[in-house]
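The complex appears here without one of its protein chains, the remainder shown in place.
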Amino acid sequence: MTSLFTEISPEPEHGVATRRVTITVNGERKAAEIEPRLLLAHLLRQGLGLTGTHTGCDTTNCGACTVLFDGVPLKSCTMLAVQADGHEVTTIEGLATASELSPVQEGFKQEHGLQCGFCTPGMMMTATALLAENPDPTEDEVRWALSGNLCRCTGYQNIVKAVLWAAAKQRGEAVETDDGSVP
Amino acid sequence: MYPSRFGYEAPTDIDTAIGLLAEGQGEAKVLAGGQSLVPMLKLRFASPDLLVDINGLPGLDHLRVVADGSIRIGALCRHADLERSEVLVAKQPTMAAVAPLVADPLVRTRGTLVGSLCHADPQGDWASVVTALDGHVVAQGVDGRRTISIKDFVSGPFQTTLRPDEIAVEAVIPAPVGAPAGGYLKLERRVGDFATAGVAVAVETTGANVTKAGIALTGVGGSTIDASAAAESLTGGPLTAAGIERAADLAAEAARPFSDHRGSAEYKRHIVHTFVVRLLRRIAEAEEKAA
Partner (left out) sequence: MTAVDEIKIGGMGANRRRVEDDRFIRGRGNYVDDIVLPGMLHMEILRSPLAHARITSIDASKAWEIPGVRLVLTGEMMASRNLAWMPTLSYDTQAVLATDKVRFQGQEVAAVVADDPYIAKDACEAIVVEYEPLPPIVNPTQALAEGAPVIRDDKENQHDNVTFDWEVGDRDGTDRAFAEADVVSKISMHYPRSHPSPIECCGSIADFDRSTSKLTVYMTSQAPHIIRAAVALVAELPEHMIRIVSPDLGGGFGNKVPVYPGYVISILASILLEQPVKWIEDKTGNLISTGFGRDVYLEGELALRQDGRILGVRMHTVSDHGAFFSDAQPSKFKIGLMHSAFACYDIPAAHLTARGVYTNKAPGGVAYRCSFRVTEAMYFQERMVQAAADDLGMDQAEFRRVNLVRDDDFPHRTPFGFLTDSGQYGKCLDIGLAAIDYEGFLKAKEEAKAKGRLLGIGISTMTEPLGAGNSREYDILGIKMFDSAELRVHMTGKAILRTGAKTQGQGHETTWAQIVAHELGIPAEDITVEEGDTDTAPFGMGTYASRSTPVAGAAVAMVSRKIKAKARKLAAHLLEVSEEDVEWELGRFYVRSAPDQGVTIQECAMAAYSNMPDGMEPGLENNAYYDPPNLTWPFACYIVTVEVDPGTGVWDVLDVVAVDDCGVRINPMIVEGQIMGGLTEAYAMASMQFITFDAEGNCIGSNYMDYLLPTAWETPGFQLHEVVTPCPHHPIGAKGIGECATVGGPAAFVNAVMDALKGTGVRNIDMPLLPDRVYGAIQTGQDVSGAPPVKTGS
């Protein structure tokens, strides 16, 4: 561990300024002593061990790092962790309750909306935010909302189906739950 | 991927923020949306000594039409707010047209219009629209507030005429006198791509006559191009096929594109021409229908 993101590290080297921040992550308050240059994505991954948020590029394009910031989706690689002081961050680890997956999570499995799984957390966070704001999106609205999240494996068609499945479930409609064992 | 070290302050009142910038003597940068600045920090294209985070400053997130009919966009008004705004659709269709085309939906939740103007990227979409609409920026520094016309705001690629101690607090789109119409066309190969070329066209008409016009170009020069000769050629009469063609020619002439992997300079110039024609034709047809 280095002085970059933990309170019990060795004394930071002379001249390196750190800042104490308190961030609510998935409902839990976390305090950390960090350098301003630490990216939020790295605080989540390395500092807090929440490795479900992924980093996939260095130009703010791929969206694999998407989290909810006060409920709003953004790319956590393009925010300094210090900026999250006093705010609420939700990551993929915060989508499910203790007993239940979220409809978005269920939908991705049901509709084969993932293959390698690397873009999936970002996709699901964006989808979660979309459905909170628009519970009955059209296919175009889903594609538009996801256009900041890149996927290399699926070709997006099943991701769209997964989100529409989740939307239907959230609206209380009947959804297909065949797990493949129905002849 | 990993920025170099910098100092960071998050003031909660604007005077403190201005004071920090003044102390920084040009080595301090304002952090608002961060969607252009943080990527530059990560690639180490920028290494300021100090970041002054203005996200905690009150009273800067507005998007409103004020008594005189002008639209005021605060420094912390996000692209997404503009994309969603019904006010904009009604009052300034040119701005409504560009909002969804800026970057991608995630960047739009955080990035700001004012920040985009201050970043002064020649590929910036908002700068073209604000230029076409003859807007201005309100800056606040140690000497108080001042107004800078958008046409005097950018001094080169990624350079503005803001003084080191100044924060751009607001962008203002003047109230239209005639009926406003306009649009923005952007040639991008995919969402989030920089424009191969982009064109903003804004006109105001009184009766059948164009009383004011603005045309500005994205991505076809060292900075946003104000195609003023093209715009001026439209005023004083109705939109005609010949007039549209002439304006498009002048706009293409005003462009100073570079050839690169997105396309040749010739092609980009052609796109400018084509987009000007298409936008003006669309406006003319809409007017005909309304009449």
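To keep things simple, chains are lettered A and B as they appear, and every chain counts its residues starting from 1.
The rule we apply is simple: a contact is a pair of C-beta atoms (placed from the backbone, for glycine too) under 8 Å apart; a residue touches a chain by one contact, two chains touch by 3 or more.
Not measured: the values here are computed from a predicted model.
From the options B:H62, B:R84 or B:H270, the residue with contact to the unseen chain in the full assembly is B:H270. Residue-wise, the contact with the chain that is not shown comes from B:D193, picked out of B:E27, B:E83, B:D193 or B:E253.
Although one chain is hidden here, its contacts on chain A can still be listed: residues 2, 4, 13, 35, 37-38, 45-46, 49-59, 61-62, 64, 91-93, 96, 101, 105, 108-110, 112, 114-121, 124, 142-144, 146-160, 178-183.
For chain B, the residues in touch with the chain missing from this view are 1-5, 44, 104, 187, 189-194, 196, 256-265, 267-268, 270-271, 274, 278.
One rule holds in what follows: only the chains that are shown with their structure count from here on.
Those residues of chain B that touch chain A in the shared complex are 1-8, 10, 31, 34-35, 38-39, 41-43, 51, 53, 55, 103-107, 109-110, 191-192. Taken in their complex, chain A has these residues touching chain B: 16-17, 19, 35-37, 39, 55, 58-61, 63, 66, 72-75, 77-80, 82-83, 85, 126, 144-149.
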